[in-house]
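This view holds just a subset of the chains, kept in their places.
Chain nomenclature is as follows: A, B, C and D, assigned in order of appearance, with residue numbering initiated at 1 for each chain independently.
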Amino acid sequence: MDREALLRALNAVRDGAMTPEAAARLMGRAPFEDIGFAKIDHHRPLRNGASEVIYGAGKTAAQIVAIAGRMVAAGSENILITRLEADKAKAVGEALPLDYDPVSRVGVANRVERPLVGRVVVASGGTSDLPVCEEAALTAETLGSRVTRLYDVGVAGLHRLLAHVEDLQAARCVVAVAGMEGALASVIGGLVDCPVIAVPTSVGYGANFGGVSALLSMLNSCASGVSVVNIDNGFGAGYLANRINQMKGCDA
Amino acid sequence: MDREALLRALNAVRDGAMTPEAAARLMGRAPFEDIGFAKIDHHRPLRNGASEVIYGAGKTAAQIVAIAGRMVAAGSENILITRLEADKAKAVGEALPLDYDPVSRVGVANRVERPLVGRVVVASGGTSDLPVCEEAALTAETLGSRVTRLYDVGVAGLHRLLAHVEDLQAARCVVAVAGMEGALASVIGGLVDCPVIAVPTSVGYGANFGGVSALLSMLNSCASGVSVVNIDNGFGAGYLANRINQMKGCDA
Amino acid sequence: MDREALLRALNAVRDGAMTPEAAARLMGRAPFEDIGFAKIDHHRPLRNGASEVIYGAGKTAAQIVAIAGRMVAAGSENILITRLEADKAKAVGEALPLDYDPVSRVGVANRVERPLVGRVVVASGGTSDLPVCEEAALTAETLGSRVTRLYDVGVAGLHRLLAHVEDLQAARCVVAVAGMEGALASVIGGLVDCPVIAVPTSVGYGANFGGVSALLSMLNSCASGVSVVNIDNGFGAGYLANRINQMKGCDA
Amino acid sequence: MDREALLRALNAVRDGAMTPEAAARLMGRAPFEDIGFAKIDHHRPLRNGASEVIYGAGKTAAQIVAIAGRMVAAGSENILITRLEADKAKAVGEALPLDYDPVSRVGVANRVERPLVGRVVVASGGTSDLPVCEEAALTAETLGSRVTRLYDVGVAGLHRLLAHVEDLQAARCVVAVAGMEGALASVIGGLVDCPVIAVPTSVGYGANFGGVSALLSMLNSCASGVSVVNIDNGFGAGYLANRINQMKGCDA
């Protein structure tokens, strides 16, 4: 409940249009819909600037259909569903209009075209990072950002990366995705002057410890302007990149 | 060496004003000054939008004076020196004009006033996080951002935080600093629609493992729009917050 | 062997009704039944206030039937069987009267209705924590506690939680179940004045390390009155919550 | 701000005694006193049933005096100050009435006698655990609980522990403090039917990893009814033990 709604309610009390008890109840209650196993937050766009996103990993197809169905019914568009396995996607797609990308396991329900703005670059160290990259890219695109993909530009072959310095420097935000030693974020961080979001991936073996090597590498980046999200969290990076990309100008 | 400089050099070669050998040498050489133990990068402002920052922890006072002295000589202003112990600050201050804050151990050499723009909020969980908070706040201010400080608003007393929702929602970027369980970042992340930079601190004891508890908590934040920097890295957060805060508007 | 039984035996020796050797043997022997692969403790209710609980994870259906069968034969009611996979539940259910919940994998053999007392609240951060929540809730209910479930009230959407402050404050004990950053326990801990039992779950990915992120977060809670059980240990939390809930009043 | 206060404010608005704007401001503001580096929560007793406790570790003597002074001025009694080093205690004691225990580093400002109720047992594995034990015991006593101390009853000499079974079984809550292998909690957990709060300590060397060995041991306790607090967190255990000890009876 935002401040304006609070004032409205208080005015209603003052005007006798609402009893204090009702107002107290109202203020304590949030604008979410309780469907038993979940509480759907239809007001999130007002608070956070983007629809609630459905994290598909821990949910059954039926649960996803129920949640997304309510959101569709409430008028939501471009509803992101992440970590959606192919078999669940099939079931969801039969119940709702769904665009699904099997590489990133991202689904978009009730998709509508919208103009893309700004420039987010998603860069990756190797081919195996593709699913995480695409999760980031599709998230940012679904939320309205224009995305440039620079894949397989790992630091062991610097010339591949340097060939794209122009693309990097044109970005308003770069998402740097890398497994193994995760050095990509530092190298890119030294080349650009926009925010860099580093995404460690679990790609690798042995002492990569499921992405810890890249995570630590990125947290300890010697380049300034770099921050980090969770291992394999392409969604989180794409979400934040879009938020940064769509920022309004700073008018002092 | 940026693209324009490259073109200029190539034109000089074409025009016979420069031999190919000299150009090759030039292109391979970066615009830094080598003073033996360090290579000072005078062109960083062109590439990264901010002066090189001096990380004071691993350097002697003499080394810091040498580096900062060259930068002052080269005309740099507002030169940030982080992790500067009080005794070194004293020595540096005798050689150079230096503003020094003993709480955050941040020094600013050759400080000049500049107008502050936008709005960065630095929020912290507890009093003990103060040094990290101030490192973030002073960094952002030195780089030109207006900063609001919200200290001691930890999640165990939600009302303290909720009392400042207005401040939080007015921010263009929030730096959330917390030790122990680091929940502040998630709670703030759910309240605002600007980027949130989470800074785990080493404050706490026992199973906090020098900040690992807060770090993991923040990396696993259930709120979207949150990214993380290294433990106690107030500088990194302030630097990135300023970069985000000063972004120009997205013109599609 | 409790103190009274010890006294009884000693009196029997004094009265000549028992030889010292027999008494020594008796005192050294516990009132458990040895069925080879397990030793069933029929006296636990006397010592610990609750029947022995069967941890189903490391046992075959046949072993579970054997153990529970002896307990049923000895007159035990409401015998909890935790971590009971569906296929084993089927086999057990064919041999014994069994109520089984597939979500939490909790079975109750020889279930009888009993009045529920007090108030335990089980609150959870997200839908994926459901199995752990239900293990806690069903355990507490089977042991005689009245349970209120507050699911999907994670801290990234504070209003969902705040809408239930009344329920939380009516509890005699709260079980706070959360994965990822586990901040729920701290936030609830700041809102209530009853004991809070925090249950970290393995829900999440990447740097959650199978629940370690939530575990550390909860151990480092800045709220007082919070203690923690093992990752995913819904049973342990429900068992302890019931114990606390059913406490008699403190008569100075 | 509790529910009753909210209703009062709303009634005042309805009655015209308060403008909606004032009420909105009031509701958003918490009853804490902001003294710059800290926000003192004078209403915590209403919400949490105990005064705010001052964690002395990260604060200067001057800060502690300032905070405690305000609380004394606001009428608080028995103000706990934990992790208070001897030199700071000296400075605080000169400014305020302070009882100080150098072993546990616990101070109590504005101490007044109060009747002690119920029964908390604090048991420890070895002599070296004494500071943590006393932090727990003094906390519980300061908050009003009667405490029995059972020290040096580690599991390697079971007879020492078994000699006190009677004491253990008379407790309403047991705090089990142990370093090294931390087995004390499990053994006690098997002997009593009240809640057991396990406190791992950092006592030991080598592969105890600063208390991790005891922490993991306690989290994995095979005994039911055991929960765990942070390493060396005697305060947290004493606080929770008091809360459990002082519970009112469950009236169904």
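As a convention for this text, contacts are C-beta pairs under 8 Å (C-beta built on N, C-alpha and C of every residue); 3 or more make two chains touch, one makes a residue touch a chain.
Worth saying up front: this structure is predicted, and the values here are computed from it rather than measured.
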{"item": "Identical protein chains in the complete assembly, only 4 of which are shown", "value": "8"}
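Simple rule for what comes next: only the chains that are shown with their structure count from here on.
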{"item": "Chain pair with the higher count of C-beta pairs in contact (B-D, A-D)", "value": "B-D"}
{"item": "Gap in Å, rounded to a whole number, between the CA centres of chain D and chain C", "value": "25"}
{"item": "Distance from chain D to chain A - Cα centre to Cα centre, in angstrom", "value": "40"}
{"item": "Chain B and chain D, separation of their C-alpha mean positions in angstrom", "value": "38"}
{"item": "Shared interface positions of chain B, touching two or more other chains", "value": "126, 157, 165-166, 190-191, 206-208, 219-220, 224"}
{"item": "Contact footprint of chain C on chain B as seen in their complex", "value": "125-126, 154-158, 179-183, 186-187, 189-191, 204, 206-209, 212-214, 216-224"}
{"item": "Complex contact set, residues of chain C against chain A", "value": "126-128, 130, 151-153, 157, 159-160, 162-163, 165-166, 203, 205-208"}
{"item": "Touching residues (chain side chain A, partner chain D) in the complex", "value": "3, 6-7, 10-11, 13-14, 16, 19-21, 23-24, 27"}
